[in-house]
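With one protein chain removed, the remaining protein chains of the complex are shown where they sit.
On to chain A.
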Amino acid sequence: MAHKLVRLGFIPLIDCALPVVARAQGFAEAENIDLHLIREMSWAAIRDKLSYGVYDAAHLLAGIPLAARMGLGGMPGQNLLVPMALGRGGNAITVSRRLYQRMLAVDPVAMKGPRGHTARALKKVIEDDRAAGRPPMSFATVFPYSSHNYELRYWLAAGGIDPDRDINMGVIAPPRMFDSLRNGWVDGYCVGEPWNQRAVFQGDGVIVALKDDIWPRSPEKVLGVHETWAKENHETLLALIAALVKAAEWVDQPENRNELAQILADESHVGAPYDIIRASLEGRPVFNQGDDPVDAPDRHVFYRYTATFPWLSQGMWLVKQMQRWGQVPATVDAAAIVRQVYRPDLYREAVKGQDVALPAKDWRIEGADNAPDRALVGPDRFLDGSVFDPQLSD
């Protein structure tokens, strides 16, 4: 059988692991897919190329296909689909060493943890700056519709900070983050690994919260495809999903993590030092240069906890965050948008007959930490203990 060419664009981040491994370890080949990987440096570029057929598939921020469907960002509405998730990512919030020392000085109690509440110390620093007439600080995320934006805002708001009034919020592409911190252009950021560990290893930044401290099930990267391509290449899409799920299973095996770090470190993939990628993948991140690593076993989850399942309730959370922060009018029918974009039916079809753990329903009450499905979905707690009911019906 002839191999079907699939062109897939990705951004250099640890969570590009599934497409990279699907190719490198032969999972795509086994599904008769000739997977071409193209490295991109900008989310806008990858979105445009997917929208206009330069790529067949893409490693995308979960918010991008939703935003594209709503015609946000000045593009005509694009019918992008999310047939699977690509793991839960490895985001963190990193601040400059100088800001970390100020946070520690003004509120050592808050800085002792839990880390979900370290923004309380930041609020005091902001108040000091305001009283002294100093200009507001600048924070960066990676894209307007990124989970990083919503995670950082969630953390800030829980600490009593208004992200739109108390600080400047900007956008910087991931590979440029640590240089921006080093050069003092931003005071802190939320980005995926290895771009937090990199700042720590260089002594420029200190991690103050992990994604797990904010909401471990927060949606992260997804597989994006165009609806037209998906319709015309249904069997290829199912094969691609199957290959990526097998890659996820391989990636989650602890004994494969060294090899994974080697594959990812390559200049054609992430292009960051092996040691930094390894430290992050091992689930033992270093928060501050010279400190002992901290145990964070769920730092990078690719397969277990339904990390590849495109949960409708996660899509709902994203649209609700877009509405919370004024990116989308409150009148938009979130459920209708999510059901058009998120396609768990395609995922279920692709893994049918395989030994892949599937939830009974396509949505759940998010943040319900001790629900009966805990073994399946893993720890699930918002930093403020709230729950998110997507108000969907079956």
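FYI, contacts are C-beta pairs under 8 Å (C-beta built on N, C-alpha and C of every residue); 3 or more make two chains touch, one makes a residue touch a chain; residues count from 1.
The criterion applied here is as follows: contacts and distances are computed from a predicted model.
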| query | For the complex's missing chain, which UniProt name, "Chemotaxis protein CheY", "Carbon-monoxide dehydrogenase small subunit", "NADH-quinone oxidoreductase subunit K" or "Putrescine transport system permease protein"? | reply | "Chemotaxis protein CheY"
| task | Kindly state which of the options A:26, A:136, A:170 or A:293 is in contact with the chain not pictured. | result | A:170
| task | State which residues belonging to chain A touch the missing partner chain. | result | 40-45, 48-49, 52, 54, 72-76, 142-144, 169-173, 175-176, 180, 183, 185, 327
